[in-house]
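One protein chain is absent from this view; the other protein chains keep their places.
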Amino acid sequence: MNWNGWTEFFHMGGYALYVWGSYGVTAALIIGELVLLRMRRQKALQLAKRSVKYGKVESDESTA
Amino acid sequence: MMNSLNLYKYASPATFYDLAGRMIPWFYAAAALLGVAGLYIGFFLAPTDFQQSEAYRIIFIHVPASWMSMFIYVVMAIWAAIGLAFNTRLSFMMASALAPTGAMLTFVALWTGALWGRPTWGAWWVWDARLTSELILFFLYVGFMALQAAIDDPRRADRAGALIALVGVVNVPIIYFSVRWWNTLHQGASVSVSKAPSMASIMLAGMLVMAIAVWMYAIAAALSRVRSIILERERNSQWVAQLLEGKA
Partner (left out) sequence: MSMLQTVLALLRRELTLAMRRRGDVLTVLFFFVIVASLFPLGVGPDAKLLRLMGGGVVWVAALLAAMLSLGRLFANDYADGTLEQLVLSPAPPVVWITGKILAHWLVSGVPLILMAPVLGVQYGLSSEALGVLVFSLLLGTPVLSLIGAVGAALTLGLRGGGVLVSLLVLPLYIPVLIFGAGAVDGAMAGLGAEAHLSLLGSILILAFLLTPWAVSAALRISIE
């Protein structure tokens, strides 16, 4: 185990800004992408519901 | 003949939609597990580097991200080629679904590269061969997405994007070679296939585990985005209507 105690762990040998800056931004971007994916899915479902409501559904299998 | 027949079954968006739906949770779970394992190795098992003390731990996200950003661009070009060859809409959708995740990982590679360069080389941005190629790769991603966004007709957008992805992938090695010729400051490839890795094997292990974790994450993100694309494009079709009844 490299660290004795959490404070030393977060201090990261004086490079806290760089190490946690890198991992923090990476985590933020990944979470951001997951949120965007979720929002896009909701919007897509909403669009599909609307086209069903307005009866725009084509009768046969959709063309290529 | 039988085998390729049911392969084509998965080329139809409807069947692929369900298949992807079932696979996504597994990939997210794998990414999370491997990520935790990789970070544990990186922060708790890997020793302090004698030269850069703790700053080197950024390698556990910088290298996997840059590997994956290049790998995703190649996978994108492969889907583009398959789409153009077999005229399967789903392949184009996969290529479009991969681009944002690839661009995000390229940005992560640039950001972590800069933050790692600051303590080790004393500058936020260094015109080094690999960082510069990564920056150009970022422009290629942005170009692909911008072209697809500028074209309204999905059919033309798919094919135009596919072509620029293929032209791009042909140019990536040329760009990499010319940038390397132009300047090389980056440390020699510490992990190259030919010679043995010059880093402690524990560090290498951490990096490889993180690379697979990022790979799993990229697959999961791309699959969930492709499901949304399928929904957007097939919203007027029969199977989506039935799907919504089932869900509603």
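Residue numbering begins at 1 within each chain, and the chains themselves are lettered A and B in the order written.
Convention: contacts are C-beta pairs under 8 Å (C-beta built on N, C-alpha and C of every residue); 3 or more make two chains touch, one makes a residue touch a chain.
These numbers were taken from a predicted model, which means no experiment stands behind them.
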Chain not shown, its touching partners among those shown: B
Of B:A29, B:V74, B:V170 or B:A200, the residue in touch with the unshown chain: B:V170
Touching residue (missing chain; options B:A11, B:A37, B:L147 or B:A205): B:L147
Where the missing chain touches subunit B, by residue: 84, 136, 139-140, 142-143, 146-147, 150-151, 155-156, 159-160, 163-164, 166-168, 170-171, 174-175, 177-179, 181-182
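Going forward, only the chains that are shown with their structure count from here on.
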Centre-of-Cα separation between subunit B and subunit A, whole angstrom: 15
Touching residues (chain side subunit A, partner subunit B) in the complex: 1-3, 9, 12-15, 18-19, 21-23, 25-26, 29-30, 33-34, 37, 40-41, 43-45, 47-49, 51-52, 56-62, 64
Residues of subunit B that touch subunit A when the two form their complex: 43-44, 46-48, 53-55, 57-58, 61-62, 65, 89, 100-101, 104, 107-108, 111-112, 115-116, 118-119, 217, 221, 224-225, 227-229, 231-232, 234-241, 243-244, 247-248
